[in-house]
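Please see the structure below; I have some questions.
A single protein chain has been omitted; all remaining protein chains appear in their positions.
In order of appearance the chains are A, B and C, and numbering begins at 1 in each one.
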Amino acid sequence: MKENITMNDINADELAQACAASMYKRDFAVQKAGITLDIVKPGYACLEMEVREDMVNGHNVCHGGYLFLLADTAFAYACNSYNKVTYAQSCDIDFIEAAKSGEKLIAVAEECKRGRRTGVYDATISRVDGEILAYFRGRSYQVKGEVIQE
Amino acid sequence: MKENITMNDINADELAQACAASMYKRDFAVQKAGITLDIVKPGYACLEMEVREDMVNGHNVCHGGYLFLLADTAFAYACNSYNKVTYAQSCDIDFIEAAKSGEKLIAVAEECKRGRRTGVYDATISRVDGEILAYFRGRSYQVKGEVIQE
Amino acid sequence: MKENITMNDINADELAQACAASMYKRDFAVQKAGITLDIVKPGYACLEMEVREDMVNGHNVCHGGYLFLLADTAFAYACNSYNKVTYAQSCDIDFIEAAKSGEKLIAVAEECKRGRRTGVYDATISRVDGEILAYFRGRSYQVKGEVIQE
Partner (left out) sequence: MKENITMNDINADELAQACAASMYKRDFAVQKAGITLDIVKPGYACLEMEVREDMVNGHNVCHGGYLFLLADTAFAYACNSYNKVTYAQSCDIDFIEAAKSGEKLIAVAEECKRGRRTGVYDATISRVDGEILAYFRGRSYQVKGEVIQE
């Protein structure tokens, strides 16, 4: 825990939150999936989603696509937290345990490394009891433009 | 092109289609996304999805999660085409070009290798003009149980 | 098969070969592993390596690191074939079958997509009978500088 929060820290945190708020407003895919933003900080995001009936696949568990959507969204909010438009370049996901309908899932994305244009982010999806259901790694690529739009 | 289709080929194709039909009936995630099955054969699936307004993210393009959902579904129908319940173990996706709202996307998944329990499948997502938007690779793991349920 | 090879094609092929020759001369890792270049064209490379006794691991098969080294080298010669210094950003490898000491392996890398700075390349490692031992996918990143050095 940092004892002395400097003005710079506050500004970076506020910027990250403003980026998230601006993106979320126009992020219909994420709204529609019922994903909510818990915490967004520079290079970090923690999100929640409940597995709905309409996210269940033919094996009667949450479709891997929705686990990916959740992890990829955490990654997106983490890597767009500097107000530079940043895309996912490639992602890997490892499915460990299945999620059932009705379960609440938590995704946490953290920056491993951020270079001039490219970055690497790790994310996990967990149940509320902390059990990890999936490991995710994403590579980001920063392009021109700012995240925050009037 | 095979000239002589044997009874075995026909049966394998019919089995693949019966697996797909059985899975699709209970695959709410895939139905809800508007994904339709064009062709399912042993180790192969070709699917379609139109990018809807509610699949668009904060950068105003189709959320990577929905591109993944489509590719992962093609993979799932390809690797479950032998009537053995088979899960995705891990997947990679490379995003090449963004998809816009209203565009029709085609996913094709093909088997690279299928061993006793594990398999490797490649999938692509393309526009109808053939331009590839994403490359996907999935690793499958066969468990107990049959895909076709009464 | 192209019927009419234009001057541009020839120059691109010659450039690719000159890049490969220049890189190979200072590529001690590749020389030391006994890797030889069969064909290098724009966005394409075909290489060979024999599994030596000193490439075998504790399970008595070729160490996955040497399979990766071979595939990664094919990728490197394919993506550096335009005389722009290009690095590997990330790579995936799927091991299908083990290679034994004494076996000759062939690696083929092909370009899936090449953008302004980034690219995606697929490679396979096969035995001479065509059996595929590993699937590889690499992402490239072009930096400043030219491959060919005086």
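In the analysis below, a contact is a pair of C-beta atoms (placed from the backbone, for glycine too) under 8 Å apart; a residue touches a chain by one contact, two chains touch by 3 or more.
Only a predicted model underlies this, so the values are computations on that prediction, with no experimental measurement involved.
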{"item": "Touch criterion as defined above, residue of A:L15, A:I39 or A:I96 at the omitted chain", "value": "A:I96"}
{"item": "Positions on subunit B contacted by the hidden chain, ascending", "value": "89-90, 92, 117-118, 120, 139, 141"}
{"item": "Interface residues of subunit A (partner: the chain not displayed)", "value": "92, 94, 96, 112-113, 115, 120, 122, 132, 135, 137, 139"}
{"item": "Subunit C residues touching the omitted chain (full complex)", "value": "22-30, 32-33, 53-60, 62-66, 68-70, 72-73, 76, 80, 85, 87-95, 98, 147"}
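As a convention for this text, only the chains that are shown with their structure count from here on.
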{"item": "Touching subunit A and also subunit B, the following chains", "value": "C"}
{"item": "Rotation angle superposing subunit A onto its copy subunit C by C-alpha atoms, nearest 5 degrees", "value": "180"}
{"item": "Distance-maximising chain from subunit B - centres being C-alpha averages", "value": "C"}
{"item": "Distance from the mean Cα position of subunit B to that of subunit A, given in whole angstrom", "value": "25"}
{"item": "Centre-of-Cα separation between subunit C and subunit B, whole angstrom", "value": "30"}
{"item": "Where subunit B touches two or more other chains at once, by residue number", "value": "92, 94"}
